[in-house]
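One structure below.
Left out: one protein chain. Kept in place: all the others.
The chains carry the letters A and B, assigned in the order they are written, with residues numbered from 1 in each.
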Amino acid sequence: MVDDSGQLYTIEGISAGLLMIVTAYLVVSSTTVLTPQDVHITDVQLEQLGNDALAMMDTRDSYEDERSPLQDYVLYDDSINKSNFEQQFLLYCNSTPFGAMDDLRFNATIHFYKRSTEEQSSYTYYEPPGYDYYRENAVKVNRWIYLEEKPWNGHPNMNSGEQMVIMEVLLWRG
Amino acid sequence: MKRKRSWLPDDEGQLSIDFIIGFTIFMISFIFVTTMVSGLLIGLQSRTIDYDAVAYRTSVVLVEDPGEPRDWHLLDLTIPADRDSLKRLGLSISRLSPGLLQQQKVDAFFDWDSSAGCSGTDSLCYPDEYKENLIFGDYPYSFNIALRKLNESTPLVVGGDYPPKHGYIRRMVKIKQPGANMTLNITNTLYGVRNTTEISMEFSDLYSLTNPLYRFDPLNERTIITIQNVTNVTHIISTPKVCVYPPEGGAPTCLPVPGSSPTILVKPGGGPPTTAWPVQITNGTELYIEEGFFNRIGLDEFSTIEIRLETDEYVFEAFPYEFNYEYASLAAPEPAVLEVRVW
Partner (left out) sequence: MNDDGQWIILMGFVVSTIIFILALIVSQSALVGQTTSESVLEFSKTDIQDLRAEVIYLKEKELISDDLLIYDLKNLSMGRKTAAVDLNSWSDEISGTDFVFIHFNDGTTSYSETYEEYY
């Protein structure tokens, strides 16, 4: 049974096994597993905060109030109200519980729909002073606004009388 | 020597040991390699990404969910059955009003106790009850939740110090201030025709307002009636009475207000309550109906009641005062900022 005439089977088995293991090891160790970096989490945080701020500005202080503060700012859009809008929006976006203020900036546009020509158009409501191109990580948040009539300084193409508009705010970290 | 070909059929039924050993080594390594290769297709998971998702989910549960049970702030946590029925800590007024929180829920949420006997107190146990009813998940997350009203300077905090790398989300909310207020203007003794008056409250009218942010909720929130326009020296000579009208109509049943909480307190000048009659009324004397009083005397959203006062001077007009949306009001909801950190 056991003699010295060249036990090739064992050697063959070992070498075959070795070959397979080495290949598999090389393959497995060279595969790169990518853990995708979650770059979108900052977008989620900014978008949720911006939407919250707009929603809270759009909440009336009491049931008897005709309009919410946001509706007042858009309808009676002189420079005082625009400045009030800026202050309140920045206050809501930048306040933190522990006191430090965050540094978020925004610009706001109103989109409306001209019924007679079936065209949708927009005008800038607020632009920060020294405005330059917003950075990549800007998020867009929007809010429906009901207006009883055309705003004081609205776009000339707007419908007169009551209409729905969308306020779109672009929010980015300064 | 005769050579054996081990795979050719012969009638000996034996394989050479050399073949068996070789073949066994091959099969073992084949099985090993197959197992190794199947691991190629498993994706890696990392807990670092998870923290932001957990923080976001926690903030949604806090800000947009009323919690389970819906009025969990009314539970008495010293009763074990009540504590067990608490399933989710949400701060919103109702599920239809996201972002609008209820002040009592906020107060109950930040009322925590980290000592060993916390289940016997009326506070939430930190950190276990927060982990079970808010954070969820098997991994032992640590958290820090802070809320500050914009008109205050100190935040309410639950949780410990946080490391530099953590999951984070910030939310803006408005908190409904509890308690409707009504100002009761009494008249001069020249015009007053009687020394008793009734303040009538029709709950079905109060609860019919669909918007939960502006709705009066006398069953679950406190109610304050402030007496103003006091020109003569007047005293309340006996304890106020609550008269409940039966649902089918008929004469009301009147009971004096109980001495123990929750009850109706008379606070002369807005200061501490008193039970020594007669009590002098001044401008700012409050009839303070404590939270839960109407529940205690078994009222519901369809009840009609009157609160009767008796004074020693003729300072009231002929008709009763009505507590409704026309004469009473709620304080404006207060904006607040909430931060959730998870690590």
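Brief remarks follow.
Going forward, contacts are C-beta pairs under 8 Å (C-beta built on N, C-alpha and C of every residue); 3 or more make two chains touch, one makes a residue touch a chain.
Since we're looking at a predicted model, the values are computed, not measured.
Among A:76, A:123 or A:146, only A:146 touches the chain left out of the display.
Only one residue in the set A:55, A:108 or A:171 touches the chain that does not appear here, and it is A:55. Across B:37, B:86, B:157 or B:331, the single residue that touches the chain missing here is B:37. Residue in contact with the omitted chain (choice from A:41, A:57, A:74 or A:104): A:41. Within subunit B, the residues in touch with the undisplayed chain are 3, 5-6, 19, 22-23, 26, 30, 33, 37, 40-41, 43, 49-50, 52-53, 56, 98, 210-211. Within subunit A, the residues in touch with the undisplayed chain are 5-6, 8-9, 11-13, 15-17, 19-20, 23-24, 27, 31, 34, 36, 38, 40-41, 43-44, 47-48, 51, 55, 58, 111-113, 115, 118, 120, 141-144, 146, 162-166, 168.
Just so it is clear, only the chains that are shown with their structure count from here on.
Inter-chain centre distance (subunit A to subunit B, centres taken as mean C-alpha positions): 29 Å. Within the complex, the subunit A residues that touch subunit B are 1-3, 5, 7-14, 16-18, 20-21, 23-25, 27-28, 31, 33, 35, 38, 41, 44-45, 48-49, 52-53, 55-56, 59-64, 91-93, 95-99, 102. Listing the residues of subunit B that touch subunit A in their complex gives 1, 16-26, 28-30, 32-33, 36-37, 39-40, 43-44, 46, 49, 52, 56, 59, 63, 99-100, 146-148, 150, 153, 155, 157, 168-174, 209, 211, 213-214, 325, 329-330, 332-333, 335, 337-339.
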